[in-house]
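All protein chains but one are shown in place.
The letters A, B and C name the chains in turn, as written, and every chain counts its residues from 1.
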Amino acid sequence: MTSINWQGQKETVVLLLTILLGLAAGAILMMVTGHDWISGYQFLFRGGLMSLERIGNTIATAVPLIFTGLSVAFAFKTGLFNIGVAGQMLIGGFCATAAGLSLDLSKPLLLTVMIIAALAGGGLWAAIPGWFKARFNVHEVVSTIMFNWIAYWLVYYLVPIYFKGSFETESRNIPLSASLRTEWLAQLFNGSYINIGIFLAIGAVLFCVFILRRTTLGFALKTVGFNQYAAEYAGINAGRSIVLSMIIAGALAGLGGMTLYCGYATNLQIGVLPSQGIDGIAVALLAANSPWGVMAAALFFGLLYSGKGFMNAMTSIPPEIADTIIATIIYFAATSVLIEKGIDKFMRRQKGGA
Amino acid sequence: SGTQQTKAPAAENLMVGMITDSGTIDDRSFNQGTWEGIVKAGTDFNFKPKYLRPAGSTEADYDKEIANLHDAGYKLIITPGFKFENSIYTAQEKYQDSKFVILDGLPHPGNDYSKAKIGPNTVAINFAEHESGFLAGVAAALQMKTGEFGFIGGMEIPAVQRFNWGFQQGLKYANNNFGTNITIKAENFLYQGTFHDVAAGQHLAAQMYDRGVNVIFASAGNVGIGVINEAVARTKGGHPVWVIGVDIDQYSQGYYDEGKTKSVVLTSAMKCVNQAAYDMVKSVKEGNFPGGKSLVFNAKNDGIGIPAANPNLREDVISKTKEIFTKLKEGQITVADKGEGLLR
Amino acid sequence: MWQVFQQISPYAIAFAIPLLITAIGGLYSERSGVVNIGLEGLMVMGSFAAAITVAVLQPVMHSQALWIGLVVAIVAGALFSLLHAFASISLHADQVISGTAINMIAGAITVFIARNVTGSGNIQINPFARFDIPVLSDLPVVGKLLFSNTYATTWLTLLLLAIAYFVLYKTVFGLRLRACGEHPQAVASAGVNVQFIRYLAVSISGACAGLGGAIILTTYSGEFNGTVFGLGFLALAALIFGQWKPLGILGATFFFGYASTIATSAQAIPALSHIPGVALKTFPYIVTLLVLVIFSKTSQAPRASGQPFEQGKR
Partner (left out) sequence: MEYVVEMLNIRKEFVGIVANDNITLAVRPGEIHALLGENGAGKSTLMNILFGLYQPDSGSIRVRGQEVRIGNPSVANGLGIGMVHQHFQLVHNFTVTENIILGIEPNKLGFVNTSSAGKRIKELSEHYGLNVDPDAKIEDISVGMQQRVEILKMLYRNADVLIFDEPTAVLTPQEVTDLIGIMKNLAAEGKSIILITHKLKEIKAAADRCTVIRRGRYIGTVEVASCSKEELAEMMVGRQVFLKVEKQACSPGEALLEIEELTVLNQSKVPAVKNFSLRVFAGEIVGVAGVDGNGQAELVDAITGLGKLQAGRILLEGRDISAFTVKERINAGLAHVPEDRHKRGLVLEYSMEDNLVLEVYDRAPFSKKCLLNRSAIRDYAENIMQHFDVRTAQGPGTIARSLSGGNQQKAIIGRELSLNPKVLIAVQPTRGLDVGSIEYIHKRLIARRDAGCAVLLVSLELEEILNLSDRIAVITQGELIGVVEADSANENDLGMMMAGCSKGG
């Protein structure tokens, strides 16, 4: 009986231990480099949580991560490794920004159009590597990396031509009517830049849960992910599933791009691949690809990212400690077998003793 | 380094913070110059300055770091770069107990410069880069007498453009008034498009040097470092070529001998960001912070210029350049901050 | 056009060489059956180790400092890659995940330490000097193309490529290593320790990638700043582009070298300056995709690459 119970909660326990180990590694690193780790963590967490405004900012920081995490996790669940999230975000963000800067509509209508543009842009951008994989057996890891750079340069040249802002590095600022930021939400969080992206993110989580657990589509996609040959044998169109799965992953990333550029930021930045793309892999890994897990992991990372500046302002600890902690957590997640074995041994000894 | 405990903002202590733009604190130009000014003020007025580097280059990233400095008790916040315009615009309202200095920019909301506003707790400082470029151009032309000159810019932003335009006017001035024979061609005046691509700077410089360009004026952040690296490599290999540095005295960046005395940097077109930062800290210390004002640093107030020491320039060149600088100060020479009739 | 080609050659080669040595590292690893997506991070680690070493030594010694830096980078890369080896070989972790973790750790921890050391996180050094090879550089055609303006590290890398070829195809170790990448069970049942071979292969890949990062630092960049601009991933693409063969990799990396050098210099080349920048900049990536599209169906990928090997597992 106990063993069954334990199995059920094993994942969660392992996850928490992983995070704890990552934080411990961070503490050790701070100590080794001559800093006071207790105040380090204190200010790190206060930086993310000490006021309503900062909580709002933490959430806003987490929103794009939720999307990129979902994108990676969804692809993972269907047997694909989507390293192209950054490029899909750029393209999705670009399409949304383009719509937002070119159309003159009421805010709800304009946002709807922008969301569709972001979904379509990101989805189509991911569809091509998906098709390459389905049709020509091109491994998606390499092709999506190539697509990241192509997206980078496309946007790099397109923005100054069509949507040049005050300066070369960015597009024009999007008008308030095209922004996910809203007065009431900002007010609610004391002037934070939190935006309605968080509701889109919750919607996306629900969407992923629903598709993967409840629908025939999810069943087909997962089957192809696990065993393409068996899927073909059973009459599932594997090629179509791969493309579809990439489209969904890309659309999630594209919408994430919109929440980044039209919610978190106020314009489209060029000359830089959004770091949230790679972070999405970490989020998905920590979450073991579960959509709700992605939400939690993204909020946790958002907290670290959002608090690190304050920690840096209050102490002399470089903010890169946050990235180091996250990276360490991912390594521990990759090697969680070790943790699991350790726990198993511990449990067995407990049982033996009892 | 030791542990730095919570500092309850002590009233008597100055707390001065800086936020870098996309570059780092040792970018050998803009950020570094600003930081050096603050550090100098720190030793003079006995405070420990702090800088933060934002995680990204969006308004939210900048807002976040301003809030962090403010919440940590920093009451004078210096931000180098036009990218902070929107963030300072909101911050000056939001944190009225803090003072802000923006270099190279004018606070305004969104895209709308017509709503620009410098709050009573803010100073906006701009530089006459064209005058600086002019001076460096004259000095380099005098030194070389004849030759082919080029220009590599980073992004095509106003400050960089003004350097370029002033530089060209300086070359013309020297050709017309001092009998130098400097030629320029359109294909040797370009903007790389980023401030970070070292390799690209090197490749572009290589093209130009191979085409016979002797001197390149690089106003391009790390791209400019690539230009200097290429010049160093060539000079080491026995084919001497020159670079004109930008923002701060970049002489030490261009050493090509083991003893670190000889450099490929002919001179540098400086804008005294360090001075500007220092002055602002000082004004706060002395209680005469010129809040609400927009300041221009130019030849008149010694806010621009070439380095005090120029080992690569002959004595006569240095003295002639000094004369020109005086004429700029006195308004006998004016340099246009527009690009009409010039390359790019 | 030939003129231009000749003129950009030294720069193209300088760009290709770190890619090449990193891809060679990837070759060892993948041929032994371990996918190493952490090459990027290993390069960063090598660049960092070399930067710290050179920055400390350069004031007291001259050009030797750079060579010592390279050696330290090799060691650092090899040691750091053991993290990946441990996760993916001993713990049978997903190799892509573990490699991603390597990338993230390298990117974060090097900058963290560098910031503790220099404040800004950047470390500057004086790079190698270029030189013309006597006699050879005066040869017609190839003299300018291959033997002018070269770095010593270029010849070192080409030597390592030749060594890689011999090691992989002519030696006992190479035979076993390749067999591990195709059919590890067969190797195990022949009484060879698969895990040991894979450990060795991964640490060689770490050493090579570390060297690659250090070469970027000590040739054209001159500064550590926490990134190698995605070159590790590009090396991975070159490995596939080159179909996991030493000469194929040489061709692929040189292609990248020339394509991206043309792209970055085009602005200053009148004959090319009218080509839209976006076309030049995306050219290498699009060609890579096309090559992948053409060759992936008949891919020569090592069969067991990416699969953890567990004794007795079927």
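FYI, contacts are C-beta pairs under 8 Å (C-beta built on N, C-alpha and C of every residue); 3 or more make two chains touch, one makes a residue touch a chain.
Owing to the predicted nature of the structure, the values given are computational and were not obtained by experimental measurement.
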{"item": "Omitted chain - touching chains that are shown", "value": "A, C"}
{"item": "Contact partner of the left-out chain, one of C:V56, C:L175, C:V278 or C:V293", "value": "C:L175"}
{"item": "Option touching the unshown chain, where C:M61, C:A162 or C:A190 are the choices", "value": "C:A190"}
{"item": "Residues of subunit A in contact with the chain not shown", "value": "214-217, 219-220, 223, 226-227, 229-237"}
{"item": "Residues of subunit C (touch criterion as defined above) contacting the omitted chain", "value": "170-173, 175-176, 178-179, 182-183, 185-193, 303, 311-312, 314"}
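As a convention for this text, only the chains that are shown with their structure count from here on.
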{"item": "Contact graph of the chains (line, ring, star, complete, other)", "value": "complete"}
{"item": "Remotest chain, subunit C as reference, centres from CA atoms", "value": "B"}
{"item": "Geometric centre distance via CA averages, subunit C-subunit A, whole Å", "value": "29"}
{"item": "Interface hub residues of subunit B, defined as touching at least two other chains", "value": "1, 193"}
{"item": "Per-residue overlap in subunit C, given as positions that touch at least 2 other chains", "value": "116, 121, 277"}
{"item": "In the complex with subunit A, residue positions of subunit B that touch it", "value": "1-7, 17, 22, 50, 52-60, 63-65, 67-69, 71-72, 74, 82-83, 85-86, 94, 110-111, 113, 155-157, 193-194, 196"}
{"item": "Sites on subunit A touched by subunit C in the complex", "value": "29, 33-34, 81, 132, 136-139, 141-143, 145-147, 149-150, 153-154, 156-158, 278, 281-282, 285, 318, 320-321, 323-324, 326-328, 330-331, 333-335, 337-338"}
{"item": "Subunit C contact footprint on subunit B (complex, rising order)", "value": "1, 24-26, 187-188, 190, 192-193, 197-200, 202-204, 206-208, 210, 222, 225-226, 229, 233, 236-237, 255, 258"}
